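As you look at this complex, bear in mind that one protein chain is not there, while each of the others sits in place.
A and B label the chains in the order they appear, each numbered from 1.
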Amino acid sequence: MNIFELKTDLDSSQVGHEMYALMEELYPLCRSITGNGVRESLALVQRHIPLEIHEVPSGTKVFDWTVPNEWNIRDAYIKNSKGEKIIDFQKSNLHVVSYSIPVHKKLSLRELTKHLHTLPGRPDWVPYRTSYYVENWGFCLSHTQFLGLQDDEYEVCIDSRLEEGHLTYGEYYLKGKLNDEVLITSNICHPSLCNDTLSSVVLLTFLAKHLRSLGLRYSYRFLFTPATIGPITWLCLNEARVSNIKHALSAACVGDPGKSTYKKSRRGDAEIDRAVSHVLKHSGKDYEVWDFVPYGYDERQFSSPGFNVAMGSLMRTPDSLSVEHHTSADNLELVQPEYLADSFSKYLQVIAVLEGNTKYLNKNPKCEPQLGKRGIYRALGGPHVRNGELAMFWVLNLSDGEHALLDIAEKSGLSLDLIKDAADILSAHDLLQECGREQHRRAVSCDGG
Amino acid sequence: MNIFELKTDLDSSQVGHEMYALMEELYPLCRSITGNGVRESLALVQRHIPLEIHEVPSGTKVFDWTVPNEWNIRDAYIKNSKGEKIIDFQKSNLHVVSYSIPVHKKLSLRELTKHLHTLPGRPDWVPYRTSYYVENWGFCLSHTQFLGLQDDEYEVCIDSRLEEGHLTYGEYYLKGKLNDEVLITSNICHPSLCNDTLSSVVLLTFLAKHLRSLGLRYSYRFLFTPATIGPITWLCLNEARVSNIKHALSAACVGDPGKSTYKKSRRGDAEIDRAVSHVLKHSGKDYEVWDFVPYGYDERQFSSPGFNVAMGSLMRTPDSLSVEHHTSADNLELVQPEYLADSFSKYLQVIAVLEGNTKYLNKNPKCEPQLGKRGIYRALGGPHVRNGELAMFWVLNLSDGEHALLDIAEKSGLSLDLIKDAADILSAHDLLQECGREQHRRAVSCDGG
Partner (left out) sequence: MNIFELKTDLDSSQVGHEMYALMEELYPLCRSITGNGVRESLALVQRHIPLEIHEVPSGTKVFDWTVPNEWNIRDAYIKNSKGEKIIDFQKSNLHVVSYSIPVHKKLSLRELTKHLHTLPGRPDWVPYRTSYYVENWGFCLSHTQFLGLQDDEYEVCIDSRLEEGHLTYGEYYLKGKLNDEVLITSNICHPSLCNDTLSSVVLLTFLAKHLRSLGLRYSYRFLFTPATIGPITWLCLNEARVSNIKHALSAACVGDPGKSTYKKSRRGDAEIDRAVSHVLKHSGKDYEVWDFVPYGYDERQFSSPGFNVAMGSLMRTPDSLSVEHHTSADNLELVQPEYLADSFSKYLQVIAVLEGNTKYLNKNPKCEPQLGKRGIYRALGGPHVRNGELAMFWVLNLSDGEHALLDIAEKSGLSLDLIKDAADILSAHDLLQECGREQHRRAVSCDGG
């Protein structure tokens, strides 16, 4: 089955709506870096792909870190002296600082204010705040509501538990012909925030679901983990597997209307960097490519000098440029099916590039072969060459054992699709030999040129 | 004899008119990839240079190709039912599709139309068409004339022969001090088309004629062959000589008013690429440099991965940008003596760069030598250095065994002429030693720095 054909057959608009529907289901759940919100979220994903769920006990040492206690929350509110709930966790899980310790007491506005978080510059939005590794508690609310608070005695209640338990993450491994892996990761720790990062949760789910039906060259691994402690835990428990990862993408912020933005891997010129750049360049849409920065999502851990995995990050509007980032405005209105579909399509094209980027040898390296007598060149000499013919000339010219198809696409300025088609036609006419493929029971090595 | 001096002595305007005169003689002959038109053309060239003529039998296997049957044509026409010749080969050899098989019959306009070729977008021009490797026949005419054709019975006659014979090509080898070769090629298969490629036929003729009188470092080879099958045949018969070719140019489209355009070799940074770029940069005229594309003229064969000869193509308006390309508008009006002369001058300058690009060693590498006491530096300290003095400082500074003169010219931004003059002055004062030249019966190696 040819991934190149498949990706065009696919109705990605339909997939966009399916992704959005799953996101709507995930949206209300209160996720954090541990706890039942994560478990329930992974269960929803499992309805689409046979996700493996891992539970790692609190206190487990993972490199310089320790898996924290598990956090769960039932309810939280602030009541004024009349007993009116002025902040209610049931209305939005963003109202509680994630990992807040249990609290139930009365206090003055002045004391309460020390535990309140607002966004003065965006007075109608509720910020998202966390305090994972320092014990604390707090509430988030709109600045407008905050300004309306009277001098009063308030009752605050956070009915949470922070106790020994587990860190939960999901993993899906899809075996291909090679043990070499493509790794794609998403965080799953954010509560009611759509673009960051529910959009990537649903992207990975539907990518994995779609790839299952294909016979792929690479093996694929999809990780759904909490931020920072998640990839650290996975890396610590799977250190021996890291060398299998040949190409990696950290997914996040893939559902907003902004243009696609790719942040390169630490290596800067890895095959994944060139594959994504190629797809974006030929997408016909505006895009940006950024150099690596040791900050962001899972690439922070996978790109540490001890691992140096070639992991890029393919987003739409990066968090650092998004005004909605980590606020209540990152909601079901910001993310739309058409943008999810576009991201899905680009990820699939990147995978197609990785799958298709193999090396061939010109079996007839001295002068051009006579394409005409094989019926693959127009018979009547006209004034100009066509793109498909040019692609054949490029493939023949550069299939010298040093250039893979993506190299040829880059040098020619033609799309890999066209280059791959040319290679297929030439192979069918026995003018080209794929490197590494057995032929007549003898493997062809391309290193000798 | 110094090629640097010679090229400035030369009246290239005079040469331009001589080239044009030869082109006028060549223009009416009906050339194709084989046949008597090629023989007659080469005979005209032989009046200027002692060209060697090669005849390769039809059916000879040359790599993936076979030398085709020889094609010759005596006459061709289309008559209407009144017996009037409405298309007459005698008026223009472009009227017949090259390699048309013999035909003589009557047919309706509808049947005839299947064999007619026109240019609807340029209704007054006659296109040039060929069918070398698929047996067929056809006529080319202006679209205006085509639109005027009545429903009638037409008599078509092509009095051609396509039978065993030979492929004919011309070769001129000029021995220099070294066995290392500079190869310059032109196609000779096009009939009445001036820029593509009679312009390069006359360019090569007069370049060769001019170089004969000089004592050159490199050996020079000039090839006049039919397109595609010509260079393939030569490469097949001369495979052992290919490694001698150090620099190569494929010449075509050198007589039109457009700016000079250089298409780089497959290597992209070969010495020929740098030499041509240097000449164009210092020409004081507009120009373009293009990256390699595995299409075009003889570079298609010489740049195949099994040979990878460093062959660039120095043109004026490339065929792909020329509206006149492969039409009757590529005629004696399009090409003019002044443009031929300018191309001639640039080719000669490229040759001068290749001839002059040798490496020297500073015999006094610690600090500057005292130029003043040798009388080659102004005695009285003024405010600013002059270009000639700066050239001497550059040559002294970079003649460290790693930089040849063209490297020094590129780094300094000065012309190779100025750099070469500086090297000559410094050598004359024993401050510089040319690498590889015997001195006091001991060869100087520059590799040790």
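Just so we're on the same page, a contact is a pair of C-beta atoms (placed from the backbone, for glycine too) under 8 Å apart; a residue touches a chain by one contact, two chains touch by 3 or more.
Worth saying up front: this structure is predicted, and the values here are computed from it rather than measured.
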Among A:191, A:231, A:255 or A:356, residue touching the chain not depicted: A:231
Touch criterion as defined above, residue of A:294, A:413 or A:436 at the omitted chain: A:294
Residue among B:66, B:397 or B:427 that touches the chain left out of view: B:397
Of A:36, A:58, A:80 or A:136, the one touching the omitted chain in the full complex: A:136
Option touching the unshown chain, where B:60, B:145, B:364 or B:427 are the choices: B:364
Those residues of chain B which, in the complete complex, touch the missing chain: 362, 364-370, 372-373, 379-385, 390, 393-394, 396-400, 412
Interface residues of chain A (partner: the chain not displayed): 62-65, 97, 127, 129-134, 136, 228, 231-232, 235-236, 239, 266, 293-295, 300-301, 303-308, 319-320, 325-326
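As a convention for this text, only the chains that are shown with their structure count from here on.
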Distance from chain B to chain A - Cα centre to Cα centre, in angstrom: 53
